[in-house]
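Here the complex is missing a single protein chain, while all its other protein chains stay put.
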Amino acid sequence: MAINNKDQMAMKGLSYALVAVASFFAFIPFLVLVISSFTAEQDIILNGFRIFPEKMSTDAYALIFKNPTKIANAYSVTLQVTIIGTLVSLFFSSMTAFVLFRKEVKYRSALAFFLYFTELFNGGLAAFYIVVGSMLGLRNSMAVLMLVPMFHVFHILILRNFMNSVPYSLIESANIDGANDLQIFLKVILPLSKPALAVIGLFIALVYWNDWWTAMMFIENRNLHPLQYVLYLILSSVNLASNMVDNVPTMDAPKESLKLAMVVVATGPILFVYPFVQKYFVKGITIGAVKG
Amino acid sequence: MIMKKNMNKSGKGFLHEINKNKVLYLMFLPTAIWYLLFRYLPMAGIVVAFKNFNYRDGLFFSPWIGLKNFEYLFNSGKLWSVTQNTIVYNVSFLALYLFFSMFIAILLNEINNKHFKKVTQSMLILPYFVSWVVVSAFVYNFFNFEHGIVNNLLESIGMGRVNLVTQAEVWPFLLSFLYIWKWIGFGSVIYLAAISGISQEHYEAAKIDGANAFQQIFYITLPELKSTTIILALLGLGRVMRGEFDMFYNLIGNNGLLMDKTDIIDTMVFRALMGSSDFGMASAGAFYQSVLCFIIILTSNYLVKKYEANSALF
Partner (left out) sequence: MKKTLLIFTMILSVLAVSCTPGGSGKKSSSGADVITGYLLGDAPMGMELVVEKINEKMIEEIGAEIDIRHISWGDFASKYPLILAAGGDVDFIYTADWSYYAQESVKGAFYEITREDMDKYMPKMASLLPQDAYNQAMVDGRMYMVPTATPDKKIPVVIIREDLRKKYGVADINRFSDIEPYLEAIKANEPGMVPIFLDNSYDIDQPFTALTSEQGDRYYDILRTVGSGCGLVYASEAKVDLKLMPIIEGEVLDVFKNAAATLNNWQKKGYINPDAFANTVPSRDSFLQGRSAVAFGNSTNIQQLITTAADNDIEIKIIPILNANGHWMGNPYINNGVAIAASSDNPTKTMQALDLIMADPEYNMLAYFGVEGVNYVIEDGKVDLPEGVTAENNSYPPDMAGFWFTNKDQHPPLATWPQEYIDLRQSIIDEEMLIDYPLAAFSPKVDSIQTEVSSLNRVLTQYFYPFYVGLIDDIDGGFETLESNMKAAGIDAVQTEIQSQVDAYMSSF
């Protein structure tokens, strides 16, 4: 563990310093955000966002949690969709990546193009709405929340790229041992790709967690509204209704702090989970690197 | 079965190939079905860009009107300048994103203190969660003409206050900074995972050869990250015509004074179609972007394939 060389010392010092500066820039606005979400609306209007506000208030949170069962239900929908969706998506995405990675597959580049082409061209909102909502009949179902954001070419191609670092000889020797391709994928590739799976799993989970668009398009049943959509509705009703509706009873709604409280409410749980995921890609590195 | 036609040229037939790797093709099938249902089926809607849409006849039977839906783009007199803006912004965003993500990941990798690393890394990902609506509230507050932190700071160091709303030349830098700020944590995670895949033997060998810490980064880490960088760059180039609509729209809004420097294709289309609900013209805008992206990605992928076959997208 001892650091003996000057150049290593310099490198470490530089790393610590620069990473600290970068994290500071990332963290301070977020800190201000959290504090301001607890700041009285009046204080924000008069003085803007500050680290030391004059008047604290939990109005914004009171507005969000005005109906606690609704929020609890929304969290539960989001959790189910995120957990199941991520597991299914990660499994099939990596399996697809494995196929694209295998040199034996003669048409692998055609298959990759088949996937990638959809990134370039799409038929627009109307066609998507009709196909998914009416033809596939997925409106108002939990399935639509899981299915619509399921695959992203970005994730699949990054996974394939990571697999490129797996020595091909492992696959060949497994082949000789009589394992079929599915077995090779499950027993050889998956265990070796943990850091990649952790990263892409995280990305997929974030996509699910942040997705309000699918709900906006296809969910009318309020019991199936995920968290982000519920928050989005609260914000849009507070912001826009005050200009469109005549008898607005809650015009005093804390609009500015509400925006910020929403971020806190939506991000909080992820921040608790993040370190657990993090350990996979952090560990992957530290095992060998610390030795020297 | 559809692919059959193309396949005769290469000695053994299509069926033979499918049969030989049937397990692999079967493994691809679930994803393929999803793509057919959720991507290719709706793609038929692309025709609406060439149609005079009406509800009676629907997306597919409305009368054709050729390129009429595209006229508003080409006659606007601004198409070239917004296309230029879109490319310049996105290419610089992409370059900065790749550079800083890689840079931070390499630095993070040098850090041994587990807790320091975990905490800083968690901090770096925080901006990812802040939506552009909130970022714009922050920019407004921090740069507020009277009490914004940044303006107070500028004044205290004798630079005078800036009114962001009227100073277009500041925006390209501010937008780039915000883009990096938001995405760097996200990007560095990919690079961290990539670094973790580099075999330790390389480093051991280099140390024996007397390479110092900086040389190890230059001669081992960076070359090993090349394929990841290429794939990320290609994926980014494929989206180069699609701006970050949320970012530009939330930060710039309807501020005409900034428009020459900050209007991108997406915001121009959005503004042009305000007050209309025309599927055809919206599709036409998207189609224009798609075609340009298609050309760019085919070219860049071709070049990559020529020099770095393994890193090509397809």
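A and B are the chain letters, set down in written order, and residue numbers restart from 1 in every chain.
To be clear about the criterion, contacts are C-beta pairs under 8 Å (C-beta built on N, C-alpha and C of every residue); 3 or more make two chains touch, one makes a residue touch a chain.
Treat the numbers as computed from the prediction; the structure is a model and nothing was measured.
The residue from A:117, A:185 or A:208 that touches the chain not shown here is A:117. Residue B:166 is the one among B:84, B:113, B:152 or B:166 that touches the chain not shown. The chain omitted from view is touched by exactly one of B:27, B:268 or B:292, namely B:268.
Remark: the omitted chain is touched by one listed residue; of B:78, B:118 or B:202 this is B:78.
Even with one chain removed from view, chain B keeps its contact list with that chain: residues 2-3, 5-6, 36, 40-44, 47, 52-61, 71-72, 75-78, 136-137, 139-140, 143-146, 163-166, 253-257, 259-260, 268, 271-279, 281.
As for the chain not pictured, it touches chain A at residues 41-42, 45-46, 67, 110, 113-114, 117, 125-127, 129-131, 133-135, 139, 216-217, 220, 222, 232-233, 235-237, 239-252, 255-256.
The definition used in the following text is that only the chains that are shown with their structure count from here on.
Against chain B, the residues of chain A that register as touching in their complex are 1, 5, 7-8, 10-12, 14-16, 18-20, 22-27, 29-30, 32-33, 47-49, 92-93, 95-96, 98-100, 102, 104-107, 109-116, 118-128, 130-132, 135-136, 147-148, 150-151, 153-154, 156-158, 161-162, 164-165, 180-182, 185, 195-196, 198-199, 202-203, 206, 210, 256, 259-260, 263, 266-267, 270-271, 274-275, 278, 281-282, 284-286, 288-292. If you check the complex, the residues on chain B that touch chain A are 3, 10, 17, 20-21, 23-25, 27-28, 30-32, 34-35, 37-46, 48-49, 59, 104, 107-112, 114, 116-131, 133-134, 137-138, 141-142, 144, 147-148, 181, 184-186, 189-190, 192-198, 200, 203-204, 207, 212-214, 217, 227-228, 231-232, 235, 238-239, 279, 282-283, 286-287, 290, 293-294, 297, 310-314.
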